[in-house]
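Below is one structure. I have some questions about it.
All protein chains but one are shown in place.
What follows is chain A.
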Amino acid sequence: MRAGGGDWPSWMRGQAQRAHQPQLQAFYQTFSLTAEQPISETPLVALDLETSGLDPARSAILSIGLIPFDLQRIHLGERRAWVLRPPSGFSGESIPYHHITHSDTQEAPDFADVLPELLDCLAGHLAVVHYHPIERAFLGRAVQQRFKEPLRFPLIDTMDLEARRYRRGWRTRMRAIFGQTPVSIRLGDSRSRYHLPLYEGHQAALDALATAELLQAQIQHHYSPSTAIGQLWI
């Protein structure tokens, strides 16, 4: 999973040389984050995708939401959100979750149309997601399909940060010994541990906001503004 073995700066530098597609090339070239820099001095962007299913091979991205933020403030006014037209339609089974319907997507742009803007928003920022396999797999595959080359960049996963705390180490073993179920690290349950309010889930922009709030809370509770981003990104 850990492309670049955690050494994201060198992996990104390598990608800048390997990439053919000019937009992707530019995205990798503008990468300037170092593993040592403190999280408080790192521009962040919360990212959330809603998809038509969980299998990237058979499902498509239906919407993307992202919100730039830092440890002090989440800039809701600068959020971006797109509904996308899936390349080959989508089955209706996920509609109850994200409420995006077929008619919403009919007039919507294709992923390729929004990619330049998406890359623009991500450039210079460290992306923050909750449960990174979805974002990484779906974005990677969508780019692969259209440009025949991958897209991959470092991420902070707020679920991973919760898992480090609640799913690994002695706490989990103790809970297992006493027959307790593991602590839920889903977005809503994680948020409630930090006394964050209940938001309606499965809407890309709102989930991105929820994720950004969760990271602010996690840093304040378990890390510090000076924590190096190399400790957090995956």
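Operating definition for what follows: a residue touches a chain if its C-beta (ideal position, glycine included) is under 8 Å from a C-beta of that chain, and two chains touch if they have at least 3 such contacts; residues count from 1.
By definition in this document, contacts and distances are computed from a predicted model.
Peer 1: Could you tell me which of "Ubiquinone biosynthesis protein UbiV", "Inosine-5-monophpsphate dehydrogenase", "Sulfotransferase domain-containing protein" or "2-oxoacid:ferredoxin oxidoreductase subunit beta" is the UniProt name of the chain missing from the displayed complex?
Peer 2: "Inosine-5-monophpsphate dehydrogenase"
Peer 1: Which residue among A:143, A:209 or A:232 touches the omitted chain?
Peer 2: Checking the options A:143, A:209 or A:232, the one contacting the hidden chain is A:209.
Peer 1: Pick out which of A:16, A:35 or A:81 touches the chain that's been left out of the picture.
Peer 2: Checking the options A:16, A:35 or A:81, the one contacting the hidden chain is A:81.
Peer 1: For chain A, enumerate the residues touching the unshown chain of the complex.
Peer 2: 65, 69, 72-77, 81, 194-197, 199-200, 203-206, 209, 212-213, 216-217, 220-221
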